[in-house]
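Below is one structure, written out as structure tokens; the observations come after it.
For this depiction, one protein chain was excluded, whereas all remaining protein chains were kept in their positions.
In this document, chain identifiers A and B correspond to the written order of the chains, with residue numbering beginning at 1 in each.
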Amino acid sequence: MIRVAWLVARKDLRIEARSRVLLWQVVPFGAMALLLSGLALGPAHAGDSSAGPGLFYLVVLFVALLMINRSQVIESTPGTRASVATLGLDPAGVFLGKALALAIELWVTGLVLLAGTVLVLHTALHGAILALPSVLVTLAGLACAGTLYGALTAGGEGASTLLPVLCLPAFAPLLIAGERSFSAALGHGGLWEWWVIVLVALVAYGGVGILLYGVLEES
Amino acid sequence: MPNAEPLDLTPVAPPKSPSRSRWRSMGVLAVLVIAVVALLSQGILHSLNYFETVDQALAHRAKIGTEVIRLEGVVKPGSIERTSKGASFVLSGTEDRQVFVDAHGSPPQLFQADIPVVVVGHFTSATSLDFDGSQIMVKHTATYIAAHPGRVKAPNGTSR
Partner (left out) sequence: MIRQLYQRLLGPVTLVLLALTIWLGVWVTPPDKVQGNLVRLLYVHPAIAWVALYVSFGTATIASALYLWRRTRSWVADRVAHCAMEVSVVFIILTLITGSIWGRPTWGVWWAWDARLTSTAILGVLALGYLALRRANDDPTLRAKRSAVFAILAAINVPIIHFSVQWWKTLHQGATVFTSNRTLLVHGSMAWTLLISFVGFTLLFFWLLRARYRLEVARERVERATLDAALSQRQREGAL
């Protein structure tokens, strides 16, 4: 399972490195969204760092939906599913590989957005650094949940519009816990309890994905 | 090739799924259950509470400061006074812990003495025990008792 996961993750990351969709489309979109949200706050609140965590995760949500869709489009290219089935790859390994690749891509984007919240939304730098571990774990949780729900919608009609409807309720606990732990790192509340929630959500979505991804891939 | 042996094209039964994947599934399920139970048993989710009780608010008074919170308590009998802005009353916790509330806006229909309420607002200063409320919500209990027991007669004719 680990070997297959590593194989699939390398494949997805190699495709990303060649196509550069993340670099030229997703990251600029995220940065623009962050900038616009800062503008939307208006002069009265533009320097209010307490809005930073919420806006950060709102933009992360938009970016994650784009990247999950992209991750599933890669699987939908002609011959890919048939090849995976023919090779008899462990579905759990495929799930973990795709989730790992998506997590790495989200981490890269997340780091850029985190820097953006410090620069544009005046979030305290030391708070952002303290929040980094919880941000990485939250994004990994989003990657696991997104890979699972992406597989549910892959190849269907209106997959790109269906994905947000299905993902949002699943993402809600991760986004809330992620935002609260980011706020806690900035000095508003207890950090430890939100960390635990994020970790449990990551384990939960990872575990459910390992159990059910194979069922979704059978067709 | 003329003398080649014919190929055996009989369909072959697929290999049985290895028991290793069954053990893996059980292991993953066990980890999931442990993680969720651990989360719930630690009472870590109290941060999702809708309100702070009077006792909790007073215990964390310094940390709360003048932050907007939802404060829950029982309305002390005899403390309600209607003001030009709304109403003022005392919220009781346990063991004589109390907070004076000055609320704006009309209270809900069920607002009365001896009923639990949730007030949205903030303490007037970092150390004060006076609470400035912007909204009152009544938190009714789960118990339902007839208002006029005498009107409902039991099958044997006695009043309840």
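In the analysis below, contacts are C-beta pairs under 8 Å (C-beta built on N, C-alpha and C of every residue); 3 or more make two chains touch, one makes a residue touch a chain.
Not measured: the values here are computed from a predicted model.
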{"item": "Touching residues on chain B - with respect to the absent chain", "value": "40, 45-46, 48-51, 53, 72, 107-111, 115, 118, 135-149, 151-152, 160"}
{"item": "Hidden partner chain, residues of chain A it touches", "value": "148, 152-153, 155-159, 162, 165-166, 168-170, 172, 208, 212, 215-216, 218-219"}
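Convention: only the chains that are shown with their structure count from here on.
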{"item": "Touch list for chain B against partner chain A, complex", "value": "21, 24-25, 28-29, 31-32, 35-36, 38-39, 42, 44-47"}
{"item": "List of chain A residues in touch with chain B within their complex", "value": "1, 90, 92, 180, 189-190, 193-194, 196-197, 199-200, 203-204, 207-208, 210-211"}
